[in-house]
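Removed: one protein chain of the complex. Kept in place: all other protein chains.
Up next, chain A:
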Amino acid sequence: MTPQLDEYLEAEIQRLLTESGATAEQGITLQRREHRLVLGGEVESAQRRDEICRQITAHFPDVEIACDIGIVRAAAPSEVEEIS
């Protein structure tokens, strides 16, 4: 049976992503849709994004997730801001 995507589950996943040594991410947003959990936010590498999905699936195998997590770009800036 698909688990209910309620607030308790959301809070549990939020804490898992922060407290699990494998992820240590505080900046992942969770959006509960009817049967699906949509993940948002940005992390530093593709490995970290994949590990987040892996952790959730390992702990909550019945939760269907959609991963919209991005990798933060790290290009050099093209502009300077004058502070006054």
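Everything that follows uses one rule, which is that a residue touches a chain if its C-beta (ideal position, glycine included) is under 8 Å from a C-beta of that chain, and two chains touch if they have at least 3 such contacts; residues count from 1.
We adopt the following convention: contacts and distances are computed from a predicted model.
K.L.:
Tell me the UniProt name of the left-out chain, picking from "Putative ABC transport system permease protein", "Calcineurin-like phosphoesterase domain-containing protein", "ATP-binding cassette domain-containing protein" or "Fe-S cluster assembly protein SufB".
P.N.:
Answer from the UniProt record of the missing subunit chain: "Calcineurin-like phosphoesterase domain-containing protein".
K.L.:
If the hidden chain were put back, which residues of chain A would touch it?
P.N.:
Contact residues on chain A toward the absent chain are 21, 24, 26-27, 29, 41-42, 44-45, 47-48, 72-77, 79-84.
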